[in-house]
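Read the structure below first, then the notes.
A single protein chain has been omitted from the complex, and every remaining protein chain is retained in its original position.
And then chain A:
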């Protein structure tokens, strides 16, 4: 039980560091640590498939993509001008109000305070999830493959340089 609270503390700590780090590379490295704590959360809930997918897709693919983009973009320290203080204060205030609203709406739900019990121990295993995925959710699965294909085509189309500038109207 105390494992959960320790990992939850680490998640919040690293996610605060993500948005407060000055250097974008440090920010990405903290994001990797945050995703690692999420993987530990999934393992604690015995969702093994999601833990592995989170590890591979998020920490492996998406963050490498972020790092490559930062490498393509020549980053220098003064490239991000600081916002005025009032705007920062307003941003923190707005997000704080959102947090207070979410937490206080949680207070109404008193009946959800019973513990998370793993009723079916092999709920998150690959065998069980695969059966659900390919029976009930077969159509969304195929549609998501089309989505990934279109995203790949779009990314290649956007990121390639144009050979000659088209005449602008």
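Going forward, a residue touches a chain if its C-beta (ideal position, glycine included) is under 8 Å from a C-beta of that chain, and two chains touch if they have at least 3 such contacts; residues count from 1.
The working rule: contacts and distances are computed from a predicted model.
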item: Protein that the absent chain corresponds to, by UniProt name, given "ABC transporter domain-containing protein", "ATP-binding cassette domain-containing protein", "NADH-quinone oxidoreductase subunit K" or "Peptide/nickel transport system permease protein"; value: "NADH-quinone oxidoreductase subunit K"
item: On chain A, residues whose C-beta touches the chain left out of the figure; value: 1, 3-5, 8, 11-12, 15-16, 18-19, 24, 27-28, 31, 34-35, 38, 41-47, 49-50, 53-54, 57-58, 61-62, 65-66, 69-70, 72-73, 79-81, 83, 88, 90-92, 94-96, 98-99, 102-103, 106, 109, 112-121, 123-124, 128-129, 132-133, 136-137, 140-141, 144, 147-148, 150-152, 154-156, 158-159, 161
